[in-house]
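Shown here: the complex without one of its protein chains, the others still in place.
Now for subunit A:
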Amino acid sequence: MRFIDEFRDGQLARGLAAAIRQAAHADRDYSFMEFCGGHTHAIARYGVSDLLPPAVRLIHGPGCPVCVLPIGRIDMAIRLALDAGVTLCSYGDPMRVPASAGLSLIKAKAKLGRDKETTTTAGSAPACGEIRMIYSPADALALAQRHPERQVVFLAIGFETTTPPTALLIKQAQAFGLSNFSVLCCHVLTPSAMASILESPEVRRWGTLPLDGFIGPAHVSTIIGTRPYEFFAEEYRKPVVIAGFEPLDVMQAILMLIKQVNAGQALVENEFSRAVSRDGNRKAQQLVADVFELRRSFAWRGLGELPYSALRIRKEFADFDAERRFGVGYHTVADHPACECGAVLRGVKRPQDCRIFASVCTPENPVGSCMVSSEGACAAHYSFGRFADVAAVRTTSTASTASTADQRAVAR
């Protein structure tokens, strides 16, 4: 496949791996945070860590939109469908995130299906909500156009990449004069989360989270450019390399970061020059500015309440704001007491450090959001990388079973 296979080439990867080994000084460690869940997924999916020397450590960051959504936000979406009787449209991943009262969107969907059946047989037809999985936000708008009798709400999540499409959707809905379409806006901002990590006591005070630089998400920068990261490089002396989501992009970014660290530099570099510029996409930025404004504060899972870290819909588009239209408010709900998603999202713990990882909490029965999304650190490690945990246990044990020998043989 052209323009895909080139970025997954094993031979190039081996070349880059050799360059990284050569560049990494033997007398120090390098800890880089890949901010985005897309990078976390690519690293696990292609086994990038296997190609890195032990001195280079990758820390998973908070850049997974589904993971950082707190329980209270999912509850709002569920309440809209259950209580307000709307047709709630969501991407697939948020559907499985555990919410309050043992519910999730997917469980609420099944419940609504049952209620509908019982009410139909009783002969009455009250406004019954519905939850639908969609692939594109445009599907939600089309649904609202097809069903003027239903109130359609789109659960809009994501970082800066997914914000312009939502803005466009709202503008279109206004142009069409739709009175039955609105958006539950949960769009969040990358630089705020990055600042929160850098300001955390683990990084600043205790030094328990060594952090030598960031791999920045390229798709976010196609919109916002590389400029917003210059502050981090200057203020916190942390190099940032904006990188694409193919495994070779990630490897290249690691090499660039190592070179900066060795040279004592802290610059914003752009590995993804094939689509990212310093200023980003001005047109998309304008579109977002037309429709959205900063929220004073927004609750993130794991990071807590962060000031000016998310967007809400401007007053001029209030008709399309589901929070205003249906009067649903956010209520804080505590995470499961054993769940370490918060610490995992801050990079303080690894998925395998969580007590319930792979025992109570699995992709089939996720307890926390990081086990839900394929971009979540826990799901990525569970689905692709947990063989390494076994190997680690094995090598420390004295018993060398036939299976380990076999595994090693196969690995070679």
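Rule of thumb we're sticking to: contacts are C-beta pairs under 8 Å (C-beta built on N, C-alpha and C of every residue); 3 or more make two chains touch, one makes a residue touch a chain; residues count from 1.
Basically, contacts and distances are computed from a predicted model.
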Name the absent chain as its UniProt record does, using one of the following: "Fe(3+) ions import ATP-binding protein", "Gluconate 2-dehydrogenase cytochrome c subunit", "Hydrogenase expression/formation protein HypE" or "Sarcosine oxidase subunit gamma". "Hydrogenase expression/formation protein HypE"
Using the definition of touch stated at the top, determine which of A:10, A:148 or A:207 touches the missing chain. A:10
Please pick, from A:46, A:159 or A:320, the residue that touches the omitted chain in the full complex. A:46
Touching the absent chain: which residues on subunit A qualify? 1, 4, 8-10, 13-14, 17, 44-51, 96, 134-136, 139, 247-248, 363-364, 374, 379, 382-387, 390, 401-403, 406-407, 409-411
